[in-house]
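Worksheet: the structure to be examined is printed underneath.
Omission of a single protein chain aside, the complex is shown with its protein chains in their original locations.
A, B and C are the chain letters, set down in written order, and residue numbers restart from 1 in every chain.
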Amino acid sequence: MERDLFLNLSPLDHRYYVSNRALFNQLAEFFSENAYIHYELKVEAALANVLAKRGLCSPAVACEIVHACEQVEPAEVYQEEEKTKHNIRALVNCIQRRVSSEAKPFVHFTTTSVDIMDSATALRFKEATLQVVLPKMLELESILIALARREKATLQVGRTHGQHAVPLTFGFAMAEYVSRLGSRIETVSKAAQELRGKIAGAVGAYNASSLFFDDPLEFEAEVLRELGLKPANYSNQIVEPEYLTDYIHGIISAFGVLANLADDIRHLQRTEIGEVGEAFEATQVGSSTMPHKRNPWNFEHVKSMWKEFMPRMITMYADQISEHQRDLTNSASGRFVPEIVIGFVAAVDRMTRVMQKLVVDQERMLQNFDSTKEMVIAEPIYILLASLNHPNAHEAVRLLTLESQKTGKTLRQLVNENEELAPYLNKLTPKQLEILNNPEKYIGHAEQKTEQLCDEWQQRLGIN
Amino acid sequence: MERDLFLNLSPLDHRYYVSNRALFNQLAEFFSENAYIHYELKVEAALANVLAKRGLCSPAVACEIVHACEQVEPAEVYQEEEKTKHNIRALVNCIQRRVSSEAKPFVHFTTTSVDIMDSATALRFKEATLQVVLPKMLELESILIALARREKATLQVGRTHGQHAVPLTFGFAMAEYVSRLGSRIETVSKAAQELRGKIAGAVGAYNASSLFFDDPLEFEAEVLRELGLKPANYSNQIVEPEYLTDYIHGIISAFGVLANLADDIRHLQRTEIGEVGEAFEATQVGSSTMPHKRNPWNFEHVKSMWKEFMPRMITMYADQISEHQRDLTNSASGRFVPEIVIGFVAAVDRMTRVMQKLVVDQERMLQNFDSTKEMVIAEPIYILLASLNHPNAHEAVRLLTLESQKTGKTLRQLVNENEELAPYLNKLTPKQLEILNNPEKYIGHAEQKTEQLCDEWQQRLGIN
Amino acid sequence: MERDLFLNLSPLDHRYYVSNRALFNQLAEFFSENAYIHYELKVEAALANVLAKRGLCSPAVACEIVHACEQVEPAEVYQEEEKTKHNIRALVNCIQRRVSSEAKPFVHFTTTSVDIMDSATALRFKEATLQVVLPKMLELESILIALARREKATLQVGRTHGQHAVPLTFGFAMAEYVSRLGSRIETVSKAAQELRGKIAGAVGAYNASSLFFDDPLEFEAEVLRELGLKPANYSNQIVEPEYLTDYIHGIISAFGVLANLADDIRHLQRTEIGEVGEAFEATQVGSSTMPHKRNPWNFEHVKSMWKEFMPRMITMYADQISEHQRDLTNSASGRFVPEIVIGFVAAVDRMTRVMQKLVVDQERMLQNFDSTKEMVIAEPIYILLASLNHPNAHEAVRLLTLESQKTGKTLRQLVNENEELAPYLNKLTPKQLEILNNPEKYIGHAEQKTEQLCDEWQQRLGIN
Partner (left out) sequence: MERDLFLNLSPLDHRYYVSNRALFNQLAEFFSENAYIHYELKVEAALANVLAKRGLCSPAVACEIVHACEQVEPAEVYQEEEKTKHNIRALVNCIQRRVSSEAKPFVHFTTTSVDIMDSATALRFKEATLQVVLPKMLELESILIALARREKATLQVGRTHGQHAVPLTFGFAMAEYVSRLGSRIETVSKAAQELRGKIAGAVGAYNASSLFFDDPLEFEAEVLRELGLKPANYSNQIVEPEYLTDYIHGIISAFGVLANLADDIRHLQRTEIGEVGEAFEATQVGSSTMPHKRNPWNFEHVKSMWKEFMPRMITMYADQISEHQRDLTNSASGRFVPEIVIGFVAAVDRMTRVMQKLVVDQERMLQNFDSTKEMVIAEPIYILLASLNHPNAHEAVRLLTLESQKTGKTLRQLVNENEELAPYLNKLTPKQLEILNNPEKYIGHAEQKTEQLCDEWQQRLGIN
């Protein structure tokens, strides 16, 4: 059933699809309705195979069913559903229609609809994660590592509360995201591996499969093993929801890391700061009326996508609740869950593209630092004075900074001129003195820690 | 650009579209990307008309532009955007391409992109509300009114905490939704009328339009008047966000009313309660393995849709924040706002269809009431005793109910046998006695209030 | 029951209480448990008065009850509740204990617990709004109006996407909040007026009151009239929830306006921007290790409070759902609703204090504008060229801005040197030319609109 893209209602199916077809087509292999139905068919096929292995039906029957499962198409299932008003019954009818009367009964044998749907869901999220989500996250992680390493010694003023604080390096600032994204890659990966299926029947007690097998749990495990899945620790009509809840928590908390990075970068792009920039194409228009503008719109976009998808965690938590052996109030909402992953992957992809081309203006970073470097030195002065037993170092320095603001003299000058402080300064080590006289050297272990974090995460994540 | 529906990612663009094409096609007239672009073109056309009225350009120029605006199609704009990387610049280019060089400059004249987009957004939400949302809500309201009136005298046990309480009528129970939905119809209607546009330029200070007009605010008002809109009380680059926030609050709080109704009805459908039922079609399948099941799946679906869309209010609140004269972090998220309205309207439509055919089992309602009617009478007994100055009516009745549970005698029996209570009972009015002896008459003003509410809302909402 | 403050668990009951005792004590008059119980007693007293008016009991009985209601204290009710396990039954026992046996039965007569609790809730939110919330909001509004007026002509660069755009005035930027906060004051005020009570009994059908009155709705209205409340349009055991939901939407959407203002101001305080500042006390410490820091911590605090309270709207929406005539799943959550108002008022109060002392650095604003003013002029140039029928004004200007960046020449210079543009420039009006040559005059109607908005809101809100 063909339809004009621009008649679609979701931005995922028009605007964002059009702007990134390759990625969205890749995602559609797991998350379109077409994909969902094909995953359900895979589960039905796996079931048939195990029925044959166990002698319930002949290998030929299984073969017929598997073959049929490869042929059924969504449009056909939907047409059938108009009659049945039940999606899996429709799917089963479509398979049965293609097989001999001997094979028909073994289609969907002993299972309930949700056995098929929940197993298909686990499988498609897991495979999408392995094939798209994690590779995309790793790609971004690699770029962040490269950026952090490259800029590991680039002096930048540290900022707390938007105010200049003590210095660090831009590489160290980026290492934050190496670490936080790295940790989220592990979280998402573990949670995806834990997604589980079920072949346990209408209320999860193996009522139907127990009619034929003495070991229905083993039967369930076998069917799922065909698909590379493990059975849920418990299921009633549905798989216990926490596997998927944990997975989406992984995705959404990773999205938060992206949003923070986006915010950091876009603020660094403020006209008055200007430390980084997004590379622009020659024909690109910044604003319809202000042709000179260079907006950090990709970073704003990522933040905006986070605002759209983050609150959907509420739906996941609400969907943990299903009455007794199940109500269907998680059904429609469950169909929207893939959108969260899609939104996230699109944001990762965009972030990768813009971070890859991030222009770092080292000179501007230096200028910004220089504008306050004399005040920045307040911290080491205070600490060194304190270490030398100055009775009230914090207050002494605070008063000097006020004096500096009044007189225009630098803090270093005032410190050096201050007779009361002289005996303390005489006791400093050469390294300490060097830092006092060169505020730009007051960067602590920024460079070393950047290296160490890049090494660590490359190793933990197997990035070359 | 044609594409297979089943490759779409959002359930709104495959499953729910397929299951309700008529409605979704109607919604697409306001909320598809196609519609959005056409609404933007309407704003550009209105602008041209006012420029001509004010003599900035000739009527012929305006005519050219208006005509061009009627011809531009989304696919073309998207193609152009690949070059410009800017959607409204692309739109403007597409219009300009179609007009004479004399007319070109007056396309988009003095406006900023968001003037066009925000005005188009206000307009499409407003028109969708008037043409679809409100009519759909009113249709459901009419059905609820008819149901409440029809069942106004149908005895039903009142339930608090899932426990039988004192009786009422099923019509009175439905009148709850007549009132709550009625109030939400007014809320949504008012909020839609308040959606506003802007023609105030890049930072909202009428910088550009002031180059040509001494009364740029009046110029703005004129352009918007062409579209049936009012200007925002304040705008910077964007319209102040509270107009849309209030509107979506109206939608989401109305969705909560639907969700509550859905919950009420599906619990009344529980096997053990069975007071209402969803009419089933002959070929419909209840469950793939349990062919006898009749599930309240439409009501479950409505609840599920509420769980999906309700949390998105968080996005609206987060999008109230836009730095200085605007950042773009509300842009992508803003593109998903129509989905909330779509999800809501789809739920209203579904609710309408199933409530219209709701089967009410009056006999079962009576049976359920009868099962506890002897205990229900505890309340009036206690109150009447109290009114007659019994020193501790509440405790006296509580002890009798415990005795009733032990002995199996009815509360009425125990009360009548109780010598201590006799002098009190003798003082009751005939009406009071009648109720004590006929618990089913203890329904207060249920019937009258039902009538009154139906009358009131029919009048307030202009329903025949 | 006395207890050390620092053993309290909620920051509202230790840290924020300590830092603003006057305000929190004022709020406790409506929102402490003490206040809640006293409001419930007011409802019980109003009920007794109306019973006497209607002759159900004697005036002396009503008088006894009213007097008792003035004496009951929370500690006593809680002690009683340990026995009854029911808060309102405990309250009633405490009242009854104080009155004659003749009066006892008329305590709580014909009502259900929620009649008392929901009416008390409506009343305390309404009175808190009239006595604290609105006065606090109006105080902030007045300060914003004064600030906007004072700075109406203070040149500031407009910023979109954190980038310099065309100029406006700082007063105009503040007028945004005059308008948005003004609109929220009206929203909160209207919603508070709409809070409703109920005296309709256990399931809302007036079952009990109908035993004694032919006009139970009028009886309900009378009791509520004593309290200055109207009855809910519909109630079952509880008042229909939308009145309170709308009210809290008003509060939370107003909180969003504060959060946006806080963000704007704290970014303007960035070291590199420095256009405004929070006045600091002499002994105040900016940072424990960086004594020179001046952090915008009050604005950060307001944003943080918004993050804490805004998501609680989800609870309000979830509490719209109550099964059948009521379940109690909105009871505990309902007890936390006042916190939202408290958090909001505390934020308004803090904002008022810091905005009152906001230091505006007009010189720095000018410097910031000057740094890009040559590029800012791109917009009017483009628009004026277009108006004069330049065939491709946007592209022409875009190329000139690129040239300007390369050559270091100002855009004005390049424009003036450009032969192709000369014939167009010759056609400009004097006013237009003046703006082109004085970018700081390109502020549109910023000043006038600021005045107009301040006038409008002072009038609408009755601010002198």
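Observations, loosely collected:
Quick note on the criterion: a residue touches a chain if its C-beta (ideal position, glycine included) is under 8 Å from a C-beta of that chain, and two chains touch if they have at least 3 such contacts.
Note that this is a predicted model, so its numbers are computed, not measured.
From the options A:27, A:393 or A:421, the residue with contact to the chain not on display is A:393.
The chain omitted from view is touched by exactly one of A:29, A:139, A:242 or A:451, namely A:242. Per the touch definition above, the residue from A:54, A:353 or A:449 contacting the chain not shown is A:449. Note that of A:16, A:206, A:299 or A:369, the residue touching the chain absent from this view is A:206. Listed by residue number, the positions of chain B touching the unshown chain are 157, 159-166, 266-267, 269-273, 285, 287-297, 300, 314, 368, 371-372, 375-376, 378-379, 382-383, 394, 397-398, 401, 411. Interface with the hidden chain, as seen from chain C, comprises residues 1-15, 17-18, 24-25, 27-28, 31-34, 37, 74-75, 78, 83-86, 88-89, 92, 108, 111-113, 201-202, 208, 266, 281, 283-290, 295, 297, 300-301, 303-305, 307-308, 310-315, 318-319, 327-336, 338-339, 342. For chain A, the list of residues touching the undisplayed chain reads 56, 89, 101-102, 104-106, 109-110, 158-162, 165-169, 172-173, 175-176, 178-180, 183-184, 187, 201-212, 216-217, 233-234, 236-237, 240-242, 245-246, 249, 252-253, 256-257, 259-260, 263-264, 267-268, 310-311, 313-314, 317-318, 320-328, 379-380, 383-394, 431-432, 435, 442-446, 449, 453, 456.
Just so it is clear, only the chains that are shown with their structure count from here on.
Residue numbering shows that chain A and chain B use the same positions for more than half of their mutual interface. Chain centre most remote from that of chain B: A (centre = mean of CA atoms). Highest C-beta contact pair count among chain pairs: B-C.
Chain centres here are Cα means. That of chain B falls 25 Å from that of chain C. With centres taken as mean Cα positions, chain B sits 33 Å from chain A.
Of all residues in chain A, those that touch two or more other chains are 266, 285, 287-290, 295, 297, 300, 314.
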